[in-house]
Every structure is written in structure tokens, then in C-alpha cells.
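Let me begin by handing over the structure; questions about it come next.
Note that one protein chain is taken out, while the other chains of the complex remain in position.
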Amino acid sequence: MALDLRALQKTVALGHSRMARIEAELNAADAVLGDGDTGSMLARVLERMAAVDLSRCPDLGTAFAELAKATLFATGSSLGTLLATALLSFSKASSGQESVTSARLAEMLEQAIVAMMQRGKASLGDKTILDSAKAIAARLAASESGMAAAAAAGAQAALEQFLPAPCKVGRARMFPEKSRGAHDPGMLALWLLLKPETRTDGHCKEP
Amino acid sequence: MALDLRALQKTVALGHSRMARIEAELNAADAVLGDGDTGSMLARVLERMAAVDLSRCPDLGTAFAELAKATLFATGSSLGTLLATALLSFSKASSGQESVTSARLAEMLEQAIVAMMQRGKASLGDKTILDSAKAIAARLAASESGMAAAAAAGAQAALEQFLPAPCKVGRARMFPEKSRGAHDPGMLALWLLLKPETRTDGHCKEP
Amino acid sequence: MKKLINHPADYVDELLEGLVLANPSLRREGASGRVICRAHPGRSGKVGIVSGGGSGHLPLFTGYVGEGLLDACSIGNVFEGPNAGSCMEAIRLADHGAGVLCLYGNYGGDRMNFDMACELLAGEGIPTLTVLGTDDIASASPTESEKRRGVAGIVYAYKAAGAAAESGANLEEVARVARKAVEATRTIGVALTPCRVPTSDVPNFQIGNDEIEMGMGIHGEPGIWRAKLGKADAVVEEMWERLLADRPIGAGSRVSVLVNGLGATPLEELFILYRRTHQILSGQGITVVQPLVGNYVTSMEMGGASLSVHLLDPELEELLLASARCPFWKI
Partner (left out) sequence: MKKLINHPADYVDELLEGLVLANPSLRREGASGRVICRAHPGRSGKVGIVSGGGSGHLPLFTGYVGEGLLDACSIGNVFEGPNAGSCMEAIRLADHGAGVLCLYGNYGGDRMNFDMACELLAGEGIPTLTVLGTDDIASASPTESEKRRGVAGIVYAYKAAGAAAESGANLEEVARVARKAVEATRTIGVALTPCRVPTSDVPNFQIGNDEIEMGMGIHGEPGIWRAKLGKADAVVEEMWERLLADRPIGAGSRVSVLVNGLGATPLEELFILYRRTHQILSGQGITVVQPLVGNYVTSMEMGGASLSVHLLDPELEELLLASARCPFWKI
């Protein structure tokens, strides 16, 4: 299993196609203690990302840079800017490469987490997308099977693990007690974007 | 039957005591096509009037002047200012007098109507307090019995007569059709202030 | 409809107290404190300009007291005319020996009280003239334009008359300029949400959650139509159609425009309204000079906006651009 340009484009397209369904839920999750814009913001970001034609990119490095640029033009929100920071980090790490393995992607994600920590001044354990990224990286490193399944499993595990934890950054920080038992909107977004597609007959299939 | 200082003070006190009950109804009547303040404004005016100690006035002329002054300090509304105009006219007409007969009061009211028409630039028939005043003056001139009953009968007759008529002054003027079937708030106010007290057992007694 | 206030009956007095505490250029006067005048009166021999009206419209009226604008204001209870006593006091304070122009909106209560005051003061030897603001085209047909109410466009009359008075014009001349400014000005408003008079328990009108009313007055006086709120551009287009039908303005003309917020409408939206306004006018070859966008004449927390157009000629343009300074408008 490896991530190449086509898989990347497909992942972006899938995320984009899901946004309409999950936008309101993410806004609502952010409205609990934040400003209620996570969903609308991500919808805008994914719309811009999906408009990028990655097939023309010579390598993954360029593709990630294009996605980062699209994000940086679409938003100035915390989540969007951290996402762009991660994409820029991916871009540097995959320059000249046409595909990366699951294990390499895990390493790249670890580096991106460091970049996001520098940019956002948050730490692991603060109940943010950093914790989701960490869990995803661990699954990717271990996984022999599908990247998508590993990513989804990581996002889900982090979401569940941190549900009872207090939030330690941003607006929700002031209300640690209120944030216990509420999903962090950024972590929830990763799960809803990465989770396996549910078929209408109730069965699951891999994305 | 005659109007003297005691009767005037009693009339003011009665009006004042009624305001709490009729304030909202008058506001609502004014809100149909006006700005909804007739009740609150009259409440303020009658509060100030009731605070005037008429027993110290040497004559009706002084008493009416004091009531006019109280009104002019309480409000700058159309209705209040016209009321003050009428009171000033009464004051001139009753200077040096300790009481006036029903017939004399009718004459005074006719003069006051002229003063209000000059001040307010409205005409008889426009569906305003002028029409109520005219009907009251007619009843007072004819009446041998109680002034209060005559005044009430005049206010009621005018109110009923003009209910289907279109309003021709002020804010309601633009909507003659909407004003048909709606009471003019100033005319309604006169009726509610002057109408005989209804006892809780359902019988009427003279105020 | 929540309000950050104390006792409703103290509303006007407390806000006037705060207004003068915050603005040392203003002074509060009058037996019952219902007059606001300049702390540093205009020079002797200057024609005085007085306005007034009900409270609830800040910055109108009291906020326009200042150099190049008003000398004094009498102020009534919320949405109620100023009482005759305060009108007399305001006129006396504004008189610097050259007479006083009473310049206010055409409302029954205001007119009656100012008229009473002027009649009484004629006896004291203070000459007065009166010019009424009648800019609201939704309030009467063109054939009855003298019955129209005065709304936001009155600020143009303040500006013109104020500049003329400051420049030394006599009373007749200042009144002529004020009349000219009124005649050159047209306004139409739309309302989205009501306000509540502090002494009342209910809003001043009812309107559906998705409705707009065209032509509603600033006290909630009924307008021309009510319908589902559509796009702002369409609203602006209809407002300009009505304004320009009432007072055709040819290509090559110069106008000032006031996009006025009624209180609760965000500045962001006013600029969206101005954007389309500018497009429409420049599309017709009309040049906009010194546009005004903001809350100039409000109705407390009412939602909505009005558009005013002030057709300039060289005289009015010079008066508009003359320097002026009051707490809410500095040129």
C-alpha cells in the first residue's frame, strides 16, 4: 500500500464530497465552546482543495504544496492554518517522490506534528488534532494493510480516548469541565472525514 | 350641576386612578397605525396632573392653568399638547370663576376646539379628539342632569359614530382603509377616561 | 427585547447625563434638563439653529450640536415631541442676537410645541423662522409633500444651515438655505426588526422572522409593502427606483448619499448597501460626493436602514464640505 498522486486526489475528493453532510455537525460541535465555524471553514477549504488538479503535479511534494496554498488562501482559522502547516511539512518531506509507503507517511506525520506544535504552541495531550495525528501516525506505522483503515482507526481511537479529557487550548481552555465529554471539533472533523463509508444497507466498506 | 375646584380635582383623580387599567389598551390602539404611546403618555400626564393640589387655587382659571403647565412639562406628544392647548383655553375662559355650569362648560369647550384646531391644523371630521370634544360639547349644552354623564355620552357617541370613518390626520392618514373600523386612540382615551364606572356586579354607577 | 437600562422612567435623563459627561463640548440646560446646547456658544451676531424631537434617535438630535451645525436642541421623551417649555429654553440659548431658525422633522407633536414656543418668544423679542424636514417619500404622495415626515435626510439640512449661519448669513438667508437643502433631499427606509420604547412591554410593531417592510417610518409607522426579505441588492434597487422617480436626477449631477443604519443593522451591511448604491448612481452618470455610511439617525435597537439622496448645486456642495464638528460628525 502506498500513497500516490491519484490516491491523494481521491482522498481530497472524498473529503470534499462528505463536507455537505458533516458541515452542520462540525459547526455545532465547535459552537459548544468555540465560535461554531469549524464545519463552514472546512467546507471552504475542501472546496478549494478539490479544485486543485493534482494530476498535473510532477511529484507528491508539489501536490502537497498546492494543497497547502489552496488552504492558505481559503482560510485564516486555527485549524485551517495548522492543516496548511502540516501540508507544507508533508511537501518538504515528499519532494521529488511519486509515492510514499504507509511507514513513510507515519514518519512524515510525526514531523508535521512537530511543525504544528511550533506554529500553534499547543502540546500533545491538549485534546486537539495533534492528538488525532499522533494516533493516526502510530496506526500507519504499524499497519500492513490499508492506509485509509489505519487513518480512520487512529482518528477514532483518539476521539474516544480524549472524549472525557478536558480541553487545554483555544477558547475551550477556560472551561475544562464543560469540555469534558464534548468532542473537540477538530478531532471530530478528522474522524468524520476519514471514517469508512457507511453503505445504505448498513454494511461498511473501505473508502 | 356645576364644575368647581373640588369636582375638577375629583375628575383628575378619577382619570389618574383609571390609567393603570387602560394604559395598555390605549397603547395597543395607537400601535395599530401610530407609534403605540398614547397610553404611556397619558399615564405620565395624569400622574403629573394628579400631583397638582388644586385646592390652593383661587379660581378655576388658575386651576386649569396649573393643569396645562403640568401637561406641558410632562409631554410633547400631539395629544398631550392639544390637551394643554384646551386647558389653556379653559383657563382664559374661566379666569376669576369658582365654578361653571354645564352650559358654560359647553361654550368653553367650543372655544377650546377652535384653539386646538389652530394648534393642530386638523378639522372636525378628521376622526380625532376634536370630534369627541364636539360631541361632548353638544351633550353638555343640552344636559340638565349630570355633567359626567353628558361627557361620557358625548365621548361614546363620537367614538361609535367615527369607528367606520377613515382617519385623516397624523400617521394613520396614509392608511385610510386600515383606519376604518379601528378606534382613534385619542377618541378611545376620552371614552375610557370618561365612561361611567362599571361595578364588579355588572351594574353601572355614575362616576 | 432586552435593554441595558435602569428604571424606564429615568431613561432619557440618564442618557442625557451620560451624553454631556462624555462630551465636554455639550452642556445640559433647562428647568427639567431637556435641553442640550454648545458648551462654548456661537459668536454674538450668529443666527442660532435649534432642533429637537423625541429621544431614541441618537446621534439625532442632541449629537448634532456643535460648530457648523446646531446651537441647541430640545429633547422629549422617547418618540415624543419635546415639550413647549424646553423648546423655549433651547431657542433662548441659541439666540445670539440675530434670531433663531427652528429646524426639525415634520411631526405633529414637535410642530405644535415649537410653534407654541415661537409664539411665546415673539413676545420676548426673539425672531424665529421655522423650516421642517420632510424627506421621507414613503410618508405622503408628491402632491402632499408638505405632509411628509422628516427622517435621516435632516442631517443635510443641519449641515447646510449650520454652515450658512457660521459664515455670517442672516436669519432669512439661513432659512432659505435650510429650505433649499430640505427640498434637495429625499429618503426612503426599510425596516427588518422593531424596537421597544423603554416604558412599554411590547415592541413597537410586529414583523415576521423573514420579512422586510419597505417605507416604514422611524417610529414604526406603516410603510408601502411588506414581504419576504430577499437579496440586499434588490432592496437597494427598489429604493433607488422610488427615490429617483420622486425626484429625477440627471446624468452629470452631483449628489451626496447617506446610507443610514436604524440601530441594530451592522456597519458591514450598510457598506453592502452602499456598494450597490454606488453602482446604480455611477451607472446613471451621477457623481457621489462625500457619501455618509453609518448610524446617523436611529430608532434605538430597530433593524433596517434608510437611503437618502441630497442633490447638490455649487452652493449646497460648498456648505456640505464646510468644516463642522459635533460629537458624531467631523468634517
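To keep things simple, chains are lettered A, B and C as they appear, and every chain counts its residues starting from 1.
Assume a residue touches a chain if its C-beta (ideal position, glycine included) is under 8 Å from a C-beta of that chain, and two chains touch if they have at least 3 such contacts.
The model shown is predicted, which means the values in this text are computed figures rather than measured ones.
S.K.: Of the chains that are displayed, which are in contact with the missing one across the whole complex?
M.R.: Visible chains that the missing one touches: A, C.
S.K.: Tell me which residue among C:G45, C:P266 or C:G285 touches the hidden chain in the full complex.
M.R.: Of all options in C:G45, C:P266 or C:G285, contact with the hidden chain holds for C:P266.
S.K.: Contacts of chain A with the missing chain: which residues?
M.R.: Interface residues of chain A facing the absent chain: 24, 27, 31, 33-37, 40-41, 44, 72-78, 80-82, 84-85, 119-120, 169-171, 173-175, 178.
S.K.: Counting contacts across the full complex, list the positions on chain C that touch the omitted chain.
M.R.: Spelled out for chain C, the touching residues are 2-7, 11, 14-19, 21-22, 55-56, 58-59, 63, 190, 192-193, 195, 209-210, 212, 229, 231-233, 235, 259, 263-275, 278, 291, 293, 295, 298, 300-301, 303-305, 330.
In this text, only the chains that are shown with their structure count from here on.
S.K.: Once you've mapped the touching chain pairs, tell me: line, ring, star, complete or other?
M.R.: Contact pattern: none of line, ring, star or complete.
S.K.: Using mean Cα positions as chain centres, tell me which chain lies farthest from chain A.
M.R.: Result for the farthest chain: B.
S.K.: Centre to centre, by mean C-alpha position, how many angstrom separate chain A and chain B?
M.R.: So the centre of chain A lies 74 Å away from the centre of chain B.
S.K.: Between chain B and chain C, what's the gap in Å when you average each chain's C-alpha atoms?
M.R.: That gives a centre separation of 32 Å.
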